[in-house]
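Here the complex is missing a single protein chain, while all its other protein chains stay put.
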Amino acid sequence: MSIVTIDGVKVEVEAEATILDAARKAGIWIPTLCYNPSVSNLATCRLCMVELDHGEEGQLVTACNYPVRRDIVVSVSSNRAKQARRGVMELLLARAPESEQLKELARRMGVEGTPYPTVTESQHNCVLCGLCTSVCEEVIGCSAIGFTGRGVDRIVAPPFHLTAEECIACGACAAVCPVGTIEVRIHESTGEAEISPFKARAKLLVCKECGANLVTEPVIRQMFDKVKIEWEEFRKRASLCPACRRKRSAEALGLVAAKSREVNFASGKD
Amino acid sequence: MPSEIIQEIVSRYEGDIGMLIPMMQDLQVEFGYLPAEALHRLSKQLELPLTRIYGVATFYSSFRLTPRGRHEVTLCMGTVCYLKGAGRISEVICGEYQIEPGGTTSDRLFTLQAVNCVGACALAPVMIIDGRYHDHVTPESALKIIHGLQAESETAEKGAE
Partner (left out) sequence: MTLSGSKVIESPADLEDLREKLRKQLKPSAKSVRVCIGTGCAAKGARRLYELFLQAAGESGNGVEIEAKCVGCHGFCERGPIVVVQPGNIFYQGVEEQDVGEIFRETVIGGRIVERLLYEDYITGEKARTADEIDFYKAQMRIVLAENGSIDPTSIEDYLVSGGYSALARVLRTMDPEQIIAEVDRSGLRGRGGGGFPTARKWRSCRGAEGSPKYVICNGDEGDPGAFMDRSIMEGNPHAVLEGMIIGAYAIGASQGYIYVRNEYPLAVDHLSRAISRIRDLGLLGEKILDSSFSFDIRINRGGGAFVCGESTALMASLEGRVGEPRAKYVHTVESGLNSKPSNLNNVETWANIPAIINRGGEWFSSIGTQSSKGTKVFSLVGNVENTGLVEVPMGITLREIIYKIGGGIKDGKSFKAVQTGGPSGGCIPAAHLDVRVDFDELTKLGSMMGSGGMIVMDQDTCMVNIARYFLSFLKDESCGKCTPCREGISQMLHILDRITHGEGETGDLEKLESLAELLTETALCALGKTAANPILSTIRYFRAEFEEHIRDRHCPAKVCRGLFLYEIDPELCTGCGICKKNCPAEAISGERRKPHVIDQTKCTKCGICLEKCTFNSILKV
């Protein structure tokens, strides 16, 4: 256990916890963009810079992946740290000028705009945080998309920039994208879900009862690989949306019908 | 595309994925570039996602994903070569043959590649053609050497007719 003194607040953290963990425990907000607890920490965005007290000279480090191995003193609100975070955000705003989520984060940080012009032509509105590629590889296990190229012209794409063969159109990448660049689009006419901008499409399965969008076929197939029952049986059980399934169960149990909740699959919000 | 080649290369390195880059270098020597199919097969052989292999292929400058010209023309763009006019030499070659750096001429005669410093700075500007170094090149002498390649292949073609 080590003690982290963060902006004057002392918190105790376990071995290998990060400064970010300590900050959350202390109730101190540090802006993050590329951080997500479900995937490995690449620390690509550099937005969470904080100042580590090293006696005479402080050192700027990224809070999300700096491992606390002994008692340390950290300053989140020092001028030096604030200026660094502001600078990084200004660069990000120039990179992804159309992202509402990014602008909102900037406002929360007190950054109103950017003095820099947008100078990159490649991948529109992407900050190359790596969350989509990480989640696809580590959580979903498909590795349908990855980084291609090097440097400022790097983009996230399927191999050979063709349609992603491995993509199951699950929407995890859209869910983790912090700037709203990746979207799931539902095509009602063809009954397909599309992951934009990767051009991956898959047939959507709908609820037998209410017709709400469920999951895509490839996702269902991947789920099926993990259960030990026959496909037909599985398909039967997986034919209702959660709301309808709850309604059926409540009816079966003779309870009064539960308050029905709309689940909008496209946005994933309740 | 014989899958034996891929298999041979993989076993040459005992299937060690840490040796992915040398494997791809050997593949490139075999085919002259990295054909998509070869990368697909490599992905299956090594049980590595194709995105990972494609990522490596597009990250490192020495890998080519399109067929190359018959000759490899490399211009050094290191500081000293640059100061001694390598930029102009590149411009002149690109202008005459209607290509961009990294591109291949339409008749597949050669591929022009820029590299960052080959460590022969005392000989700047340096041009390497098919592994052979040419020192102190100028736009004129560079063109002359490349015209020589053209003449060579034309005589070769005539001989074949």
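A few remarks follow.
We call the chains A and B, going by the order they appear; numbering starts again at 1 in every chain.
By our rule, contacts are C-beta pairs under 8 Å (C-beta built on N, C-alpha and C of every residue); 3 or more make two chains touch, one makes a residue touch a chain.
In this text, all values refer to a predicted model and were calculated from it rather than measured experimentally.
Shown chains touched by the missing chain in the whole complex: A, B. Interface note: of B:Ser3, B:Ser61 or B:Ser106, the residue touching the hidden chain in the full complex is B:Ser61. Contact with the chain that does not appear here is found for just one residue of B:Ala36, B:Leu65, B:Ile99 or B:Cys121, B:Cys121.
Remark: the residues of chain B touching the chain excluded from display are 17-22, 24-25, 52, 55-56, 59-63, 77-83, 115-124, 126, 131, 133-135. Although one chain is not shown, part of chain A still touches it, namely residues 42-47, 49, 60-62, 65-67, 80, 84, 87-88, 91-92, 94-95, 115-117, 119-120, 127-128, 130, 147, 149-154.
Rule of thumb we're sticking to: only the chains that are shown with their structure count from here on.
Remark: chain B residues 36, 39, 49-55, 58-60 touch chain A in the complex.
Those residues of chain A lying in contact with chain B across their complex are 133, 137, 143-150, 158-160, 165-166.
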